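The complex is shown incomplete by one protein chain, all other protein chains being positioned as in the whole.
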Amino acid sequence: MKNTAAKLLLCLVPILWQQAAIAGPEDDRKAFVEYFQSRFPDVSFAEFANGIYAIDDDARRQWQDIEEFPPYEFAIEQGETLWHEALPGGAQLADCFERPADEIRPAYPRFDADRGEVVTLAVAINDCRQTHQLSALAYDSEELISITAYLAYLARGKPVAIRVPADDPGAIAAYEEGKRFYYSKRGQLNFACSDCHVTSVGLYVRADRLSASLGHTTHFPVYRSKLGGMISLHQRFSGCVRDVRAKPFALQSKEFRNLEYFLSYMGNGLEFNGPGARK
Amino acid sequence: MDVGRRLLLKGSVALAALAALPRTLLAAAWPEKAFAASEADAAMSTLFGTNESTPSDRITLKVPEIAENGAVVPVTISTTLENVESISIVVRNNPRPLAASFEIPAGTLPDVSSRIKMGETSDVIAVVRTNTGIYSTSKQVKVTIGGCGG
Amino acid sequence: MVPVRANRSGALLGVLAAVLMVTGCTTTFERRLAEAEQLRLEAAAAGAEWLQTESLLDQARDEAAQGDTDAALVLVDKARFQAEAALRQAEFEATAWQERVIK
Partner (left out) sequence: MASKIKVKAKLSGDVAEIKSLMLHPMETGSRKDPDSGELVPAHHITQLTFTNNGKTVMVANFSTAVSKNPYFGFSFSGAKAGDTLKVSWVDNKGATDELETVLK
């Protein structure tokens, strides 16, 4: 009996410790989810992964029509080819990742304690190329985005479970930086991300309805009908920053990686559903 | 090869291009003049010999009320009319109103879908030609200027 | 720009220097341009630079190169206003953002 109790205690200690320690981000996340669910009581939690289509029926029908045969299928196909292409020395991209291909997308963004910064999937792919004597791909290149599209496709249906390790001050700082970015007003229009996607969610900006931030990161990269091509999450960030008339940060800049870290954590529990199709 | 002869008159450049094509593509000529028309009525007249069509509730035209993006507007047209020969999509306010025209051989169901571009808010007209005449139905699709997403 | 051209000819340099001393235009422009540029860099360092500040300064340089110093100064002032506003925005946001966090 005593032995069992001791074992139980041993098991519980790390769990309790962990829960107490991640109270910061986890409290944030719960409040975040609650806010959007109270704004849209008819929308189920899982539906928020569908972005604006969770809350706009006419747009949703058009999206579903496009999803009948979405143009991003070409990107998935290209990504699959590139994923399996032999690197110099005969290795493949897959060899750099110590997990099955369908578990790679969900492993990012993650805080890398050794580097002291957030590593995203795009960065990890470029790291791998450079390890194998290849140049880094541009972060807006069709090749890199296609690879992320393929990995996103393999990860469909898996839950978002981003970790902000409570015992890693660097991770917490990166998360907090992302959070600060999200809530800070910037640019000539003096808008924060949250002004549009929290306070004014569901309202119109000219003809566009503002999407909920809950679920913003699950479906990237996306095929933009407007552009007739794929864009990454960071390109979308860049577009939003530009829209409020602030100078955008570089794709995969520390600012945007931290923002991705924070926003991804807010989406914990939703399912990955990328790549996506957007107007 | 009546069609081939007509095209031949357009000159040797076109002929050279056509010669390289698989023969099946010559089955029907691409209705160049109808596509070039800048008014919906003219496009219809060129394509069908008349711009008159009979409104029909046996045609189902599925289009959005407000296009998410004028560059990609999903359109589905189906009909319960019999002996359908072709289905065409006409966007009245586009600079070239005839967007597409689908030839329906016997055995093919009169049910087609595609995605089209719209420059501005406009009536979208589904035109069905059968062995008895020209029928149509139309719906307005609003095209708006986007804010951030568009 | 102007000094480079002037270096080619001592005489021209002398004439220009005299003109500049009399009008004060170009020196004023250069100084105000440098100030605005400095403020822009400070805003950028604060992660708060606005979208068009840099291009306003580029346009100002173009106008100045074409000899329209008045137009150039108007653009420099616009850029400076933006850079200062961006810095005030960043200063205010250093704490204000916390009020917006969903709780």
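General observations
Letters are used for the chains, namely A, B and C, taken in the order the chains are written, and counting of residues starts over at 1 for each.
By our rule, contacts are C-beta pairs under 8 Å (C-beta built on N, C-alpha and C of every residue); 3 or more make two chains touch, one makes a residue touch a chain.
Values in this document were obtained by computation on a predicted structure and should not be read as measured data.
Note that the undisplayed chain, when the full complex is considered, contacts A, B.
Interface note: of B:44, B:71 or B:143, the residue touching the hidden chain in the full complex is B:71.
Which of A:27, A:68, A:85 or A:167 touches the hidden chain is settled by the complete complex: it is A:68. By the touch criterion stated above, the residues of subunit B touching the omitted chain are 17, 20-22, 24-25, 27-28, 30-31, 35, 71-73, 76, 91, 94-96, 98-105, 107-109, 111-118.
Across the interface with the omitted chain, subunit A contributes residues 66, 68-69, 71, 73-74, 225, 228.
One rule holds for everything that comes next: only the chains that are shown with their structure count from here on.
If touching chains are joined by edges, the resulting network of the protein chains shown is an open path.
When you average the Cα atoms of each chain and compare centres, the chain farthest from subunit C turns out to be B. A straight line joining the Cα centres of subunit B and subunit C is 56 Å long. Chain geometry summary: the mean Cα position of subunit A and that of subunit C are 38 Å apart.
For subunit A, residues touching at least two other chains: there are none. Residue positions of subunit C with contacts to 2 or more other chains are absent. Subunit A contributes residues 28, 31-32, 35, 179-180, 183-188, 190, 192, 194-195, 198-199, 242, 245-249, 255 to its touches with subunit C in the complex.
Contact residues on subunit A toward subunit B in their complex (touch as defined above): 52, 58-59, 61-63, 65-66, 68, 196, 204-208, 210-211, 225-226, 228, 239-240, 243, 278-279. Across the complex, subunit B meets subunit A through its residues 64-69, 71-74, 76, 113, 115, 144-150.
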